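Every protein chain but one is kept in place in this view of the complex.
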Amino acid sequence: MIESMLVFGLVNSAVLMLLALGFSLTFGLSGVANFSHGGIYLFAGYLAYFLLKMGLPYFIAVVLTIFITALLGAAIYKLIVIRVRGIVLNEVIATFAIGICMLEFFRWLGFVTYEYSLPYIARGRFTIFETTLDYQRSLIIVVALLLAVFLWFFTHRTKTGLALLGMAQDEYTALAVGIDSDWAATYSFAIGGAFAAIAAVMILPLGIININIGYEVLLIALAVTVLGGLESTKGLILACIILGYAQVITSTFFAPHWKEAVYLAAILIVLAVKPSGLLGKFKELEERV
Amino acid sequence: MKAGYRKERIDRGIKARADDIFAISSYREILYLTGPRILAVLALLIYPLLTDVTGAYWQTVAFIACIIALLTLSWNFLFSVGLVSLGQAYFFGVGAYFTGFFDRTIGLPPLYSIPLATVAGAILCTIIIYPVLRLRGIYFALITFALPLFLMRIIEATGYLGGTEGISGLQRLPGITFSLYVTVVIVLAVTFIFLRLFDTDYGLVLRAIHDNDMSVLAGGLNVQLYKAQAVFIAAMPATFAGALMTLHYRIVGMPAFAVEYSILPLTAAVVGGTGTFAGGVLGAFILVPFSELLRAFGTLRIVMYGIMLLFFVVGLPEGIYRFAQRKYFQFERIVPLEEKADEK
Amino acid sequence: MKNKELLKVTGLSKSFGGVKAVNNVSFTLYEGESIGVIGPNGSGKSTLINLITGFIKPDSGTVIYKGRNITGIAPNRAVNLGIARSFQMVRPFYNMEAYKNLIIPLYSPRVKKQLQGGNFGDRDEIAIQLLEDVGFERESQIPYKLTGSLPHGYLKRLELARCLCLEPDLVVLDELFSGMSMSEVASTVPILERILQEGRDMIMIEHRIRELFRIVNKVICLNFGKKIAEGTPEEVMNTKEVKEAYLGSEGESIA
Partner (left out) sequence: MKKKKALWGLLVALMLLSVWSISGCSPQEAPTQVASGEPIVVAIPTALGSIEGRDGVRAIEMAVEEINAAGGVNLAGEQRPFEVVTIDTREHEAGIPIHDALAALERIILTEEPHAILFGAFRSEVLLASMDVIAEHKIPYIVTTAMTPEMQTKIAENYDEYKYIFRMCLNAPYLVMYLNQMMGYLETEFGFNKAFIVAQDVLWAKGTGGGVEAWLNNNNWEVVGFDVYPTGAGDFSSSLTKARQGGAQVIVPIFDMPQSGVLVKQARDMEVPALLAGFISPAAPENAWDVFEGELDGLINFIFEIGPLPAEAVPMSIEFNKKFGEKFGESARASLAGHAPGPSYDSVYVLKEAIERAGSLDGDAIVAALEETDTYGVIGRIRFDENHQVVYGMDPAETALGGAFQWREPGVRVPVFPEMIAEDDIELPPYM
């Protein structure tokens, strides 16, 4: 019992991380809470489904989906969010409105039937600590770690990454040293979109694509990002692990329908105790007198 | 526009800039100033009587518009104190469940259960949200977004207060006209009270907290306490709305915490103009009937609703009310073009 | 003539993630005395008074005020005990009229408690009176102007007015003169002297040492969070460490 809980706790954490990475990256690097994250995630899912239906080979379809979704993310910023940049409330409402439009448009198109699903990347299973784990879920763990490492490397070691990080911490100083804030925000929206697409391609095959996932994904992304602390990737990883295992433990020992309450409770407790999240430093900066 | 003429805009504020005396020159200007306000109030008061003209359905739509107007008023009050709430459903749901609780356990008649639920709900909301009050900006918004969903899960998991089935068969309210009249009167009263409150010194303190809570702290005021009082005052109209809606539909269930009760008032506030009370009510009375009209479009309705929301947030950030107010006080005169001095 | 101790700070220190902003600072302030705090930029002056007035919680050390331990007290309770402070970066309420800014402190429990008994009249009247004391000319409608439109000098004096209307026992000023023109400084110094004559204490951080020494009778100097000198203005200026702190180690002696 314990081994399977450990294994599936890790899988759950990896799923949470994949879902939250896109949102956390955009929020951390451009300061814009992209509430249309759920919509972008599902857009990638349906796009991949239709590309595959058109007969494209799997990997070309996946790469194309990631690229187009990144363009969508950039377009969302460039066309709409740029006009309300700075007014936090309007940013949140604008992105939330885009999210609703996308999700409900899919529903209007009739994507409500059960035939929408993505194929597994790799079939087959193997057993470790005598719990059987299928390749798809192990791939999710690997990809999640890869993305987290890439994100950390990108933001701390590459020129563009550091520029984005600088922009996130203090926009005016970053502007003063010549970083164009609109370019930075478009870039972070694009990468956020790409990460959402990767998450969709990895996680959606586990079940059926349905529209209400969009709202769930947004809630998960919010919980993990807030819990982990805004711009710290290490905080995000820690938060995913805590939440992932908390969910699996509650559903194993108590009852599964407490699962949802777990990450909502997590947000409330952490924010009340340490407003800037586990490892985040953002709030302290804001508090300076 | 004939050639050789141009429009000259004269910003003639009707009230000359003076602290305590009103310099208004003529009845015409008094009428001009108060006209729209009186018209709006009269329209609201007469509308419930036109049941046979408009039909019961549009009365219900007006009733829901008033309920959302109350939630928007509460949202605007919180906004003027600097607290951006994405979770009006939290106050609404608590008010609703208190009424359901009183009605089912003690069997209080609606006359007592509604005011009691309003006050008790407001107190409970303030107590739960108190530890989180010192958060600012997006953090407070995220918490309020999660609170109603959290309470919904608690009720769903514990099965307390009727669990997923909710409590049905509550006592009946006299009828749609009664409910509509009560909500119209309450909406007008709350708008008037909130406007008056913000002109007093107490209101000034609340506005100061919105501006810069550090210097209010340096002024010797316990900011946390004033924020808690502000949440209590703002919660009252919202819990009242929850209580009345529950008894009108005689059922309270988990949908009382539905995300829609958070999003609709937020949109109405933005469309109407954030921070203005009259703007919020105006926004609600534009939004709810409009989304009912869109119902003929079936599932496309929410897409158009989203597009409209996007249009107002991006196109008109100041909101209809402020836009109209600005336009209402501006006059334009056709003035002949001055010949260029050098031409002569 | 050592009369009663008003404020006793012992071993106060605070570090922000490895950076020791204030490092074991102690000093004592007696009633009727005023103390200046000088030191190069980033030496922890503002952090020190933030610790005293409770805006930041200290890592260690105690603050005793009138015999009562107020370490880490909530800022508003410190104000109500009589410690009024002004901010280095001016923090007025921008979209209100200038005199309305003073309504907030006048609404505080301290002012309400003090002005018990008779109806203390309209707060607006008191506010305009106070602004006039601080140099807002009433005839030219300056108190009625929107705060956002006032020049920086007036905003600084607005901060001072906010401290005064609390009838404080201890006034803490953080670089009041920075951003003020020479004439404004000249007109504000007598106000500060009048405060001292009324028997109130003052802690003043200032870079304009000439004006500072005319007002305060005792000075402490901070460098990298540590107290390197204490005493009368003349003594402090002549101590070696202070000169080094200001002019760097190879500086020759100044007059």
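Letters A, B and C mark the chains in the order given here, with residues in each chain numbered from 1 onward.
Criterion: contacts are C-beta pairs under 8 Å (C-beta built on N, C-alpha and C of every residue); 3 or more make two chains touch, one makes a residue touch a chain.
Keep in mind that this is a model prediction, so the values were computed, not measured.
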item	value
Which displayed chains the unshown chain touches	A, B
Residue of A:I87, A:L206 or A:A272 touching the missing chain in the full complex	A:L206
Which residue of A:T65, A:Q136 or A:S188 touches the chain not shown here	A:Q136
For subunit A, residues in touch with the removed chain	1, 4-5, 8, 11-12, 15, 107-108, 110, 112-117, 119-120, 125, 131-134, 136-137, 203, 206-210, 212-213, 215-216, 247-248, 251-252, 255-257, 259-260
Residues in subunit B touching the chain absent from view	55-57, 60-61, 64, 153, 156, 164-166, 168, 245, 249-251, 253, 255-261, 290, 292-299, 301-302, 304, 308, 311, 315-316
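Simple rule for what comes next: only the chains that are shown with their structure count from here on.
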item	value
Central chain of the complex, centres being mean CA coordinates	B
Most distant chain from subunit B by Cα centroid	C
Averaged-CA centre spacing for the pair subunit B and subunit A, given as whole angstrom	33
Euclidean distance of C-alpha centroids - subunit B vs subunit C, Å	42
Distance between chain centroids, defined by C-alpha means - subunit A, subunit C (Å)	48
Sequence positions of subunit B contacting 2 or more other chains	214
Sites on subunit C at which at least two other chains make contact	55, 87
Partner subunit C, residues of subunit B touching it in the complex	19, 201-202, 204-205, 207-208, 211-212, 214-223
Of all residues in subunit A, those that touch subunit B in their complex	33, 80, 83-84, 87-90, 92-94, 96-98, 100-101, 104-105, 107-108, 215, 219, 222-223, 226, 255, 257-258, 260-261, 264-265, 267-268, 271-272, 275, 283, 286, 289
Touching residues (chain side subunit B, partner subunit A) in the complex	84, 86, 131-132, 134-139, 141-143, 145-147, 149-150, 153-154, 156-157, 214, 259, 263, 266-267, 270, 274, 298-300, 302-303, 305-307, 309-310, 313-314, 317
